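Removed: one protein chain of the complex. Kept in place: all other protein chains.
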Amino acid sequence: MTHSDLPETVRPDSVEHARETPELAQPHRELGLAEDEYQRIRDILGRRPTEAELAMYSVMWSEHCSYKSSKPHLKYFGTTTTPEMRSKMLAGIGENAGVVDIGDGWAVTFKLESHNHPSYVEPYQGAATGVGGIVRDIMAMGARPVAVADPLRFGPADAPDTRRVLPGVVAGVGGYGNCLGLPNIGGEVVFDESYASNPLVNAMCVGVLPSQDLHLAHASGTGNKLVLFGARTGLDGIGGVSVLASETFEGDESGGGHKKLPSVQVGDPFTEKVLIECCRELYGAGLVLGIQDLGGAGLSCATSELASAGDGGMRVDLDEVPLRASGMNAAEILSSESQERMCAVVRPGDVEAFMKVCAKWDVPATVIGEVTDGENLEIYSGDELVVDVPPRTVAHEGPVYDRPVERPAEQDLIAADNPNTLERPETPEQLRATLLRMTASPNLASREWVTSQYDRYVRGNTVLAQPSDGGVLRVDEDSGRGIAVATDCNARYTRLDPYEGARLALAEAYRNVAVTGATPMAVTNCLNFGSPEDPGVMWQFQQAVRGLADGCVELGIPVTGGNVSFYNQTGAKPILPTPVVGVLGTIDDVTRRIPTGVGEEAGETLLLLGETGEEFGGSEWARAEHDHLGGKPPQVDLARERLLAEVLRTGSRDGMVSAAHDLSEGGLAQTLVETTLIGECGARVVLPEGADPFVWLFSESAGRVLVAVPRSEELRFTEMCVARELPCTKIGVVDAESESLEIQDVADIPLTELREAWEGTFPRLFD
Amino acid sequence: MTVATGARIGVVTFPGTLDDVDAQRAVRRAGAEPVALWHGDHDLQGVDAVVVPGGFSYGDYLRCGAIAKYSPVMTELVLATGRGLPVLGICNGFQVLCESGLLPGALTRNAGLHYVCRDQWLRAENTTSTWSTRYEPGAEVLIPVKHGEGSYVADEDTLDELESSGRVLFRYVGGNPNGSRRDIAGITDTAGRVAGLMPHPEHAVDPLTGPTDDGLGMFLSALDALVTA
Amino acid sequence: MARVVVDVMPKQEILDPQGQAVASALPRLGFEGISEVRQGKRFELEVAADVDDETLSRIAETMLANPVIEDWTVRREEA
Partner (left out) sequence: MARVVVDVMPKQEILDPQGQAVASALPRLGFEGISEVRQGKRFELEVAADVDDETLSRIAETMLANPVIEDWTVRREEA
């Protein structure tokens, strides 16, 4: 049944009607509400819910909105955050996005979010609206969005479906972000079988605001007006609510746990761009008391959250909502996920000025309600009261599940499957061939094919973007103050050991910020897992949360927010546990940022910081050469990561370091390939006496960074390392005259050959 | 660093314009005063020259620049070019100038069908226009391109005419990013005062935030012309 | 040889930002009386005589349209 078949004169299911018909059967199960959840709604209301109320509770109590399975675990982030870690935090978990104080009167807000399932169904629009959604979260903090990043994961690179999904997702991220005028300054592209029908499209947005302009989402002050502005409300993305009108069942990303038909939304980045400018002007003129973006669950979510966080009630009149489709019923209006909308609380005396700013930007805006001195959220459709609920019960007091947690027995089998028994390359010829094959493998090859579809220059503050480890942005043009961000996760490590894997993801993102010369200061995350109804998945989740939280304590930086995406699985087979970690850092003077490519200065020495062990569990070598996943992930020493960050910061501040690139997937070999190709400059490498070249080149031990130091600074820099007890090994020199990467006694590979291997893969796969 | 010259250069903002802040910064860096011009105003505020910057005016949903050409500010701009006002259209601005008929030809979908953001080598072909006197003939410069519809097309006669009258401003070298006819990256009108190009000189005014400062020359050239005029 | 036309339009319930942009620009240009605009794609194919309708509709569905958000029609034109 399509919408237009609905008789337009259907009388809405009012509160009064609900009282008169207490036993009317309702499709709560189809909406994803369990029996006891439905009963709980009846208990709260003292009657059956109306259609519109049922629609509200069902979306707001979904896993996606209520965090019902994850909440008990996420509390651990809060309980482990010390007052000292909290000291720079202006807003944290529970707000739309975390906010930290970076000094000089500036605050920065940042957050990661998933749009996984929609991007599998419709890659372009799914990814585009994913970017749109996270950007509105940042706008809702009162900030100007200044950059995006996009950690992406797909099935095998050569799978036909990846050819459908990846180009669409990349075009969608670019199509939306480019049109918004937000530079894309980082992300990831990872391939693994487990993501084949479950691609992960995570998006990060960073925003900047003067610290005193922080806007939190709450509605208070009786008589203040509720203004809905931005796009009109249509039938898109209505999720499960259509079940109220028919048997057709369409679902959202993580509704009730069973796969449902898609509900696709189309993004309009132009409208969002105008909305950004309009919001900036509204904030600047002091016309906004509280603000909330409309994302998942649309108006249901925005009105109940605003009211719940305020101190009074709220009255909303659905007849005032500008619609794009005719004859939408109350439940549909409340649940529509039409994009590019915001909801503000405005003083009555400011409404006129507010409307004037919106008119200047051609943004439709309508007063749809007001804050009342009552306790309930009351929503009218015509003269009928269709919703009358205590807002907290919708927004903040949803069900919470203590799901069973159980460590799967197979973890021991995996751990016992030691990669050290795999056949290794031994001769120089074998090592050379291995290096070239790995350089060209999809997980290590150049991402230029992806990143060249993203605008990294717009707004003119991008100091580092791809292919650097971390993106760096200038925040203040006068002082040169800036920020750095990076996102990382090696889910193979997390599969082997979710606790250590999460700490490794944190360590890598932290290190990638540090190698730019910035000081890491705060964390966000996007926790992508399988079904929470699987005790083994819940164990992975619990371990990853603990690993990440404990790691943050060791590093002394807080988790400021994040996002959980469950039900990423095909049948009984979950994705690799993928807790993507985003780290934000600050840098006093962006002219001091450390670039990635060598050859900036004539005559540089290559120093390897950190220690190399024989660590191949979960390594890229084991995958690319043996399709093997077993053993233990690399050890991680977070105190060492801290020390490394301090040394890099000092090196950047005192001008001792001319380039730096961390070691991660693919080990030293990959770092050498990248740093020479990016710098377009050859190098001669001599591994330490007695070193096993295979281990030195391909091991993935954590806590390592390759730095290039001008010859004149070599002594000063190495003495600093010795004084701070940071292992530092001289492994070669940069050679501006040379056009090859020479690894003594192993191989001498022309840069052109390396470049062909590194850059050829993506165009071959996706053009 | 900036030398005040007293020149005032307008920078137009349409809904959906993105690189206006960058164009303003470039104007300031070159030593002129940037003046924000709003699409809805019939008013050029007496500026000495105008930059129509990049972005996605009105979302570029219909055709790049197709809707922006009808803005009140464009009506004024078209009139003012008749009186000799120098105008530079960058990227979306170039598309708007072509749609408005101030420059011949059109910009179409990139041959590779992808949006392309990369540092691009260009060769200076015309060094006598208002916007290019600071470049040596044949000089090669590195400036970012970032667009999805930058493939310049015009009929053969128009192309021949552009070539023979020296109105090709810059040409792509070291690879054509979009399939543009005859590797054309930018052109000028017959008088050499109205110029349009797909690459972004405003993103190459400071090696900290761009690949080079090779783009600054365009703004300095215009200032030279204004100051001596 | 036959000329085949495939029209692809955004589904009614799906947002059409492109059509919307045109519709809102028209009054500004002094064109009144256009209440709605939808923008889609038109494909013209040169097709060998032996390509049957079923094949054409598979081409339209898998290559030319995105059935999740678009409707399409296929028709042969007179030569």
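As written, the chain order gives the labels A, B and C, with residue 1 at the start of each chain.
Keep this in mind: contacts are C-beta pairs under 8 Å (C-beta built on N, C-alpha and C of every residue); 3 or more make two chains touch, one makes a residue touch a chain.
Small disclaimer: the values here were computed from a predicted structure and weren't measured.
Novice: List the neighbours, among the chains on screen, of the chain that has been left out.
Specialist: The chain that is not shown is in contact with B, C.
Novice: Considering the complete complex, identify which of B:Ala106, B:Leu142 or B:Val173 is in touch with the unshown chain.
Specialist: Only one of B:Ala106, B:Leu142 or B:Val173 touches the chain omitted from view, namely B:Ala106.
Novice: Hey, which of B:Gly40, B:Pro72, B:Gly166 or B:Gly179 is the one touching the hidden chain?
Specialist: With B:Gly40, B:Pro72, B:Gly166 or B:Gly179 as choices, the missing chain is touched by B:Gly179.
Novice: Across the whole complex, list the residues on subunit B that are touched by the chain not included here.
Specialist: Subunit B touches the missing chain through residues 62-63, 66-67, 98-99, 104-106, 108-113, 151, 153-155, 179.
Novice: Since one chain isn't shown, list which residues of subunit C touch it in the complete complex.
Specialist: On the subunit C side, contact with the omitted chain comes from 1, 7-9, 19, 22, 25-26, 29, 31-48, 50-51, 55, 58-59, 62-64.
By definition in this document, only the chains that are shown with their structure count from here on.
Novice: Report the inter-centroid distance (CA atoms only) between subunit B and subunit C in whole Å.
Specialist: Those two chain centres are 34 Å apart.
Novice: If you look at subunit B, which of its residues touch at least two other chains?
Specialist: Those would be 58-59, 61.
Novice: In subunit C, what residues contact two or more other chains?
Specialist: Each of 17, 21 in subunit C touches at least two other chains.
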